[in-house]
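Pasting a structure below so you can have a look.
Of the protein chains in this complex, all but one are displayed in their positions.
So, chain A:
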Amino acid sequence: MRSSPLKTLLTTLLGWIVAFALFFPIFWMVLTSFKTELGAISTPPEVFFRPVITAYQEVQARSNYLHFALNSILISVGGTLVAMLLSIPAAYAMAFHPSHRTRSTLLWMLSTKMLPPVGVLVPIYLLFRTSHLLDSRIGLIGIYALMNLPIVVWMLFTFFREMPKDILEAGRMDGATTWNEVVHLLMPLTLPGMASTALLSLILCWNEAFWSLNLTSSSAAPLTTFIASFSSPEGLFFAKLSAASTLAVAPILVFGWISQRQLVRGLTFGAVK
């Protein structure tokens, strides 16, 4: 099928419009972060102005960005690692030794993602309080790992199932234990899939706000809490809020940009076949 030049032009145009609409808030946020507080709320909004970094200076003076950033990194990486370690055996079992209940188990796992998290907030809060996990990195790592577990298991399951069974059987004939099979054959051969699963989990952890706002206050607080602390009750300071937000999303944005090919390849792996 060959489309006419006009159709190509229209779809290209539509694509740009959608992309711009999606990108605009981020663009505006970055723009606002370089304004003065007064400039940030002026009407009509200023598009051309003299950029200043006062907002960034004030943000850094009021709170320690690096402290939050470090928490974000530790908790995202930790949560992803735990989720992967739990998911690899689970997905292996379901992909290579399926039973008649495998499908429904997977669906049931995914269905837990349909429950609003606030539904379990009170029990989880109480559990955390009694086990002294409130405002601790360990506690948040656990929550993030559990939160992403269904998606991670599901994705790994799809990638593992693409792997030719013969190769694992050849490994078994060669004397590979299950451990050998996973380490020497399965992991190297499904590396692209595993990498994109880990990337997605990392991004989801980084952006998570509900649990971090409710379960941390200062010592374990990640960047999402850092942003929230700038939407203060005594009035919004848009320039500072934008600066804080820009600081918070910048690392994951850069990270996502670098790994986008890997991410897209992994996520469309099963779909484009």
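Quick note on the criterion: a residue touches a chain if its C-beta (ideal position, glycine included) is under 8 Å from a C-beta of that chain, and two chains touch if they have at least 3 such contacts; residues count from 1.
Keep this in mind: contacts and distances are computed from a predicted model.
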TODO: Match the chain absent from this complex view to the correct UniProt protein name in "protein-glutamate methylesterase", "Succinate dehydrogenase hydrophobic membrane anchor subunit", "Sn-glycerol-3-phosphate ABC transporter ATP-binding protein UgpC" or "ATPase".
DONE: "Sn-glycerol-3-phosphate ABC transporter ATP-binding protein UgpC"
Open item on the list: Using the document's definition of touch, tell me which of A:A61, A:V118 or A:M173 contacts the absent chain.
Closed with: A:M173
Open item on the list: Across the whole complex, list the residues on chain A that are touched by the chain not included here.
Closed with: 164, 166-167, 169-176, 180, 184-185, 188-189
